[in-house]
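Here the complex is missing one protein chain, while the rest keep their positions.
Take a look at chain A:
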Amino acid sequence: MIVRRLIAVLGAGSLLATAGCGGSAPSGAAGDAAGSGDGPVRIGALHPVSGSMAVDGLQMRRGAQLAVEQINDSGGIASLGGREVRLATADTQGKPEIGQSEAQRLISDGAVGLIGTYQSSVSSNVAVVAERNEVPFVMDVTASDEIFQHGYRYSFRVQPGSAKISESAAEYLEQVSEQAGKPAERVAVLHEHTDFGTGAADAFETAAEKLGMEVGPRISYDATTASDFTSQITQVKASGADVLVVAGYYGDSLLIAQAVDAVKPDLDAVWGVSNGAYDQPKFVSDAGELGDRYFSTNYHFDAQNPETRRLREEYRQRFGAPMRTGAVLSYDAVQAIAAGVEEAGSTDPAAVRNGIARAEIDPLTVGDGPVRFGPDGENVNSAAVLMQIQNGRVKQVYPPEKAESDPDYSVAW
């Protein structure tokens, strides 16, 4: 009896919880009004500034704001007679359906282009809205490669995709371990089980096997419920792997580092791939000693670029926190749309799209050259970089032309 009641209540509870998120009918109006008027050129920024992703979302919104200020300070859009740019912001709350309706709202309000959204699931929905309304959407942080397999014309991405990062991670691992005289032979992979972690692990496995490394064991986990990784790391230890690859978010990656410290498996290196923790200054302070010498392959702000240093310094002074890579990518994304408007000499979104496709922008994130978009919308010059925690700092260590110091292929225990 009482059980039935509990089930009824739980069922009703989950219904209620989901019902609260529904009902986001697109308003239908396309962005035709965008080109008219002489007001500022509006760029829409969609980020999760509330909810559990709020820290990164806010960082990225501020990064976009700094880009807009930079553009206006240097004279606005020259081809439109110096028209100013304005950022129209929206909160996705980290939810795909909210992101979708907010994207529709920004377009209806006359945005010439959108940037966002930090989460692949949200970006997937926004990309559909952008395509339907024929408004360009430049993604700053969006790891999933799936969005770019639909042949969308209006989707662009600044950061390297998940597959690209994973392939670089495998290459760098082969080269760095070779240089250190301890070539990686057997690689254990620990990844969170949604598209993000699984996609990264799949791509890494394919690339690593092509380079002659053996991948296994491969262990997935649920990042939302996992609270202890001792068993998984024991499994890694028992397998005799010499490298541990971790593709996860912040909290779980921290727990993994703690379990590694407890079990002390016989590894040559811990190798983050698109990892949400091992290249964050916060990880260094939270993990302390036990995070020492962790590697991470990821997109990153270009620490060697003086322009990036100036921007990050300004961010730190204004907002009192170190500027994260996501925020620098948002900065680059806004610059891409502004360059598209400049190139097109128009605020018609379709023209801006063609402008973006032709434009070249010098990025403040690590890349192989200026941001330039291929026919699929991907940044052809995007690149991943290898970082390592050395003496309590995250440093770029590989490839050599981007390195701040040499990689130290070893572990701390």
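Here is the rule we use: a contact is a pair of C-beta atoms (placed from the backbone, for glycine too) under 8 Å apart; a residue touches a chain by one contact, two chains touch by 3 or more; residues count from 1.
Operating definition for what follows: contacts and distances are computed from a predicted model.
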| item | value |
| --- | --- |
| Options "Porin", "Branched-chain amino acid ABC transporter permease", "Molecular chaperone HscC" or "Fis family transcriptional regulator": UniProt name of the undisplayed chain | "Branched-chain amino acid ABC transporter permease" |
| Absent-chain contact - pick from A:Glu84, A:Glu185, A:Asp286 or A:Glu314 | A:Asp286 |
| Selected residue (touches chain absent from view) among A:Phe204, A:Tyr221, A:Phe301 or A:Tyr331 | A:Tyr221 |
| Interface with the undisplayed chain - residues on chain A | 1-7, 9-10, 12-13, 16-17, 50-55, 193, 217-222, 224-228, 230-232, 234-235, 238, 250-251, 254-255, 258, 262-263, 282, 286, 288 |
